[in-house]
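A single protein chain has been omitted from the complex, and every remaining protein chain is retained in its original position.
Per-chain residue numbering starts at 1, and chain names A, B and C are given in the order in which the chains are listed.
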Amino acid sequence: MSGEEIHRILKEKFGEKIGELKDGAQPSIEIDKEIIRELAKFLKEDSRFLFDHLVYITATDERTKIKVIWCLFSYTCKHYLVLKADLDRSNPEVDSISDIFATAEWHERETYDFFGINFKGHPDLRRILLPDDWEGYPLRKDYTPPEFYHGIDNRYKR
Amino acid sequence: MERLIVKAFVKLGLGSPPEWAVLLIIGLIAGIILLVVILTYEGIATYIERKVAGDIQVRYGPNRVGPYGILQFVADGLKLFFKEDIIHSQADRLLFRVAPYIVFTGSFVGLAAIPFSAEWYAGRLNVGVLFILATTSLVVAGLAMAGWAQANKWGLLGGMRSVAQIVSYEVAVGIALLVPVVHIGSLDLQSAVLYQKKGWGILGWNIFHDPFTLIAFFIYFTAAIAECNRTPFDLPEGESELVAGYFTEYTGFRFAFFFMAEYGDMFVVSALATCLFLGGWHIPFIEGLIKLPILHNILGSIVFIAKVMVLILIMMWVRWTYPRLRIDQLMALNWKRLIPIGLLMLLLASLWDLIFDGKGFFELIGIIK
Amino acid sequence: MIRSQEMLINMGPQHPSTHGVLRLILRTDGEFVYDVDPCIGYLHRSLEKIAENLTYPQFIPITDRLDYLAAINCNFVYCHAVERLMGIEVPLRAQYIRVIACELNRIASHLIMFGTTGMDTGAFTPFLYAIRERERINDLLEELTGARLTYNYIRIGGVAHDLPDGWKEKCLEFINYFRPKIKEYNDLLSYNVIFMKRLGGVGVLTKEDAINYGVTGPNLRATGFKWDLRKNMPYSSYDKFDFEVPVGTGEGGKLGDAFDRYMLRIKEMMESSKIIEQALLSLPEGEIMAKVPRVLKVKEGEVYFGAENPRGETGFYIKSNGGTKPERVKIRGASFSNIHVLKKVLQGVLIQDLVAILGSFDIILPESDR
Partner (left out) sequence: MKAIKEIGWAIKTLVIGLLVTVKYWFKPGSEITVQYPDERLTPAPRFRGILFNDVERCTGCGICKMTCPIECIEVESYGKGKARRPIHYAIKIDQCMFCGLCVESCPEGCLIHTDRYEGSVYDLKDLYYQFVTEEQKKRFMELADKGIPVKEETK
């Protein structure tokens, strides 16, 4: 199913919460962050889409705002769909979909680890790749690595 | 032998020695000779094992220390001897120290009842088989102590597994050994070997006596491999899951004791098999021609050692081929397969003796009288 | 009343059979494992932060370090993602050479899986035989690319070097040498009764759980689900070769158990050798590199491309703002989800099963920790 049709069906169902579409090999749709849970459930169960494979969840730091990206794929209909939502930098928050897609549990923990996005409703949201007591969120553009970590010298020697 | 010792005492002017002192000295001398035999055997066995492993795994075995790596076991021994002996703080000091010695004595004492040749044997016990079974089960106590004493989770698991494994496989070994004893009629190993004298030294072997003893031999051999904790039954020291099982925290010479015990166990177990199933020290074909007792003893023990080494080579061959069994499969194999079949063989073998009143297969068809 | 106390065992980052620095916190009662909590991150080198400070061609050797047992496959995924972003058309000869190199690397990676699964269940010898074959593949790849582990062979727009002369015959000769060896492996280990009992019916993963937990690659196909990116979403001229996609059959016990995952790798090695043979025989002439400017400026846009790596779907999401350095590179490691599913599969198993199941998932830590 092509990007326009998906966009049209979603537009009917969710009204203006669905933003504009950027078509291509992987059609990406801007969405409002509130509807992510029912949208994910709808996309997974609806017979026309059957998006059952959550490829990844990640985020990009656009300096003014943080954009969360969900990439879904359907094994039966063989098409991709990328959902994007904007969060404000000071307190990024979005609902967790780890009970709909089990794989989201670790992907969300990793996105929290690198961007500091608080996924509400996540079973145990703690850092997954970095040590638990690491300050700062590395993949943000304004991140400066700490000089020392438990006394270990971390300065970049030329 | 006794006269020599009495004369030595008299010459030293201590008067004729009491009975127990003579026996004690004889025991000591026999013990030292056996210890020397076992230690050289263990050194050679480690070298052979690594050479066999190398051959099977398309690589060279040890070939750096000495010509063709022969002195490798000396190097290992010295290294382990001089390595630091660590007993970490939480370990239970007494048990930690005692465990390796118990395990080694458990495997070493069994040699007392094994006849190397017509006159060369430490002691002719009329309860030989029972004695060896009793001493090998001493190893269980040592391993459990080692597992518990090192206060290491992996060690504890290894120790518990080895207790479960050896205790249950003792039963299988015991039953499988009963089958040849039924034919021989006595528990003494020397009389077992003499019983298999007929048939030019080969046809008289117990495994040719009747098909049931042959199957009992295989059951015994499988259970014996499990006794010595060797693959495919090396659960107690499963490297890939228990790090190193019951000797995780052992270093230095204590670690070497465990290895010596393992090879000692292998020797005792395969010696038992040769005596009861494969006709002990009988020299095939030319048995009757040798008159000189010294020559007869030497040749006899060479044949005996050769047979034992063949069995040990098979154990090594099996070690580098098979994966490991799981703990419940190990128990199921023993209690549901080996022991029932062993009992069945015991029943059928004794029926065979009843019907053919003790004659072997080849005697029936007349090849040997 | 005898009360058995729960033991918390740390199958720590340093353990003979965790295939790298994976730490499993086990809540066990003696041998019986109640609950497993995998901890990863011990091999985290923040490759995604590095990617933002390196230009596109400079990041290629870093992708070698992603899945070092299949370095060329990771190079390929990254370079192909950038090519799709920029719309570069790779010449046919380069595509064929890429397929040959990737499939050789896949066989090498599956050989390691075969060897380590044997070692996890206690048999040392198969590992040595696997390494013997892998050495021959390493020699072939050393002649082709110049390195034995981190190949850095594929460039954006093609490959670094053409085939050295005489390499084609050597490769074909290796294929004929390798095929009977697979039968030998099956005799030695696969159909050995102890091995089949150890892996059969253990660590069963159903198709729904696999898809739900994002498991991809051989572990997904072992559940009976016929999905191979090379076949279903063909890329880089994979559709020109015919090869079957082996699927789990449940011959070892249940469908989707550890034995299926193991046998799948063995069958895939055979399929890969078929692909290599066809690609070598029908290798077209032509250049090996598309016209790509030395200083690469990638136009604005974003792309996600996932390819079929030996361990699953490894994918790159690249977002660029038109400079020489990418704005954001997200690497979807296949082992990341394969480790995550361990939480579900390793409930209520014996410690020995846990090790065997871990081996059958063929995880690799640098790809999950990035």
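In the analysis below, a contact is a pair of C-beta atoms (placed from the backbone, for glycine too) under 8 Å apart; a residue touches a chain by one contact, two chains touch by 3 or more.
Just so you know, these numbers come straight off a predicted model, no measurement behind them.
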**Prompt:** The chain left out here touches which displayed chains?
**Reply:** B, C
**Request:** Have a look at B:I5, B:A21, B:L39 or B:V52 and name the one touching the chain we're not showing.
**Result:** B:V52
**Complete:** Among the options C:I9, C:C39, C:I88 or C:A160, the absent chain makes contact with C:A160
**Message:** For the chain left out of this view, which of B:I5, B:L130 or B:V318 touches it?
**Reply:** B:V318
**Item:** Residues in subunit B touching the chain absent from view
**Value:** 52, 54-60, 317-318, 320-322, 337
**Request:** Spell out, residue by residue, where the missing chain touches subunit C.
**Result:** 54, 57-62, 64, 125, 132, 135, 139, 142-147, 150, 152, 160-161, 164, 184, 187-189, 191-194, 196, 294
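The definition used in the following text is that only the chains that are shown with their structure count from here on.
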**For subunit B paired with subunit C, centre-to-centre distance based on mean C-alpha positions, whole Å** = 46
**Request:** Could you tell me the distance, in whole angstrom, between the mean C-alpha positions of subunit A and subunit B?
**Result:** 65
**Message:** If a residue has to touch 2 or more other chains to count, which residues of subunit C qualify?
**Reply:** none
**Message:** Going by the contact rule set out above, which residues of subunit A touch subunit C in the complex?
**Reply:** 25-26, 28, 52-56, 58, 60-61, 69, 71, 75, 78, 80, 82, 101-103, 105-107, 110, 114, 127-131, 138-139
**Message:** Touching residues of subunit C toward subunit B in the complex: what are they?
**Reply:** 7, 9, 15-17, 30-31, 118-125, 128-129, 132, 188-189, 192, 194-195, 197-198, 350-355
**Complete:** Residue set of subunit B touching subunit C in the complex reads 53, 56-59, 153-154, 157, 160-161, 231-232, 234-235, 238-243, 320-329
